[in-house]
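Handing you a structure now.
All protein chains but one are shown in place.
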Amino acid sequence: MTMNNEKTTIVLFSGELDKAIAAFIIANGAAAYDHDVTIFFTFWGLNALRKDEKVFVKKGFLEKMFAKMMPRGANKLGLSKMHFGGMGPKMIKHVMKKHNALSLPELIELAQEQGVKLVACTMTMDLLGLQKEELLDGIEYAGVAAYLGDAADAKVNLFI
Amino acid sequence: MTMNNEKTTIVLFSGELDKAIAAFIIANGAAAYDHDVTIFFTFWGLNALRKDEKVFVKKGFLEKMFAKMMPRGANKLGLSKMHFGGMGPKMIKHVMKKHNALSLPELIELAQEQGVKLVACTMTMDLLGLQKEELLDGIEYAGVAAYLGDAADAKVNLFI
Partner (left out) sequence: MTMNNEKTTIVLFSGELDKAIAAFIIANGAAAYDHDVTIFFTFWGLNALRKDEKVFVKKGFLEKMFAKMMPRGANKLGLSKMHFGGMGPKMIKHVMKKHNALSLPELIELAQEQGVKLVACTMTMDLLGLQKEELLDGIEYAGVAAYLGDAADAKVNLFI
């Protein structure tokens, strides 16, 4: 990444499978064109970064409840439309496989390989009681100031 | 459209009436100021481009199910809030008529007249099993690369 690359930033606020897929398709596309891409994960978007397995960390009561109620990782996210108690996500995953489209975990891996900067919002991590041990390896941690710094330099800034 | 016009792009991801109306009001406003405007329809946003009438095309089982479950065209979209089993959209349509606001089908027509580029995302068309015959005439077809090309040149880029 040089200073001359075009920049793209995405705030992923939503915790739904379809929106996360859209965010990563745009991010991976921009990275393929040598943009410096940052995805800033905040609120429910953080759930896409959670590890699949249960991680044992000390938490207060409310933090435990949030952790239980929120989907644990990219494989568990629901749909923003036509969720139908989990049938919708299965249908989408099925058609994506059939069309050889990358799954969300594969899209995240590709993004990391391409150098897309994945940044977890530390303020909402605090609020929701999420700890670094619970999130994917190789990501960064920052607050809104860092996001604004990136966004002010970027041509394309999306809130998803 | 010359090369010197300012550019505006909108990704319409959402399939709801209120969000589609917001997208087209912004797009038509920008076009009125001589911006080159592109709306890129992806995921549920594609439903706003579906023709009203049933179009007979050969489809697999899942594609038929998606086609059945998703709203067919701009007149059938629901609301993101206060849908109330369809009463919400009726109320909104009623007050829009009362205030002489353009309906969504009229906003789409105006956009086409003003030269707003309506682009259907071919990747999600594949996933959802939507075929060109089922979508409005006069639209374009492209993938995420084309969107990124437009967005990198634009001043205003929104994800709706």
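Every chain is named by a letter (A and B) in the order it is written, and numbering of its residues begins at 1.
Note that a contact is a pair of C-beta atoms (placed from the backbone, for glycine too) under 8 Å apart; a residue touches a chain by one contact, two chains touch by 3 or more.
Note that this is a predicted model, so its numbers are computed, not measured.
Along chain A, the points of touch with the absent chain fall at residues 11, 13-15, 42-44, 62-63, 65-66, 69-70, 123, 126-129, 144-145, 147-148, 151-152, 154, 157-159. Where chain B meets the missing chain, the touching residues are 6, 18-19, 22, 25-26, 29-30, 33, 35, 80-82, 91-92, 94-96, 98-99, 101, 155-160.
Simple rule for what comes next: only the chains that are shown with their structure count from here on.
Averaged C-alpha coordinates give centres for chain A and chain B that are 25 Å from one another.
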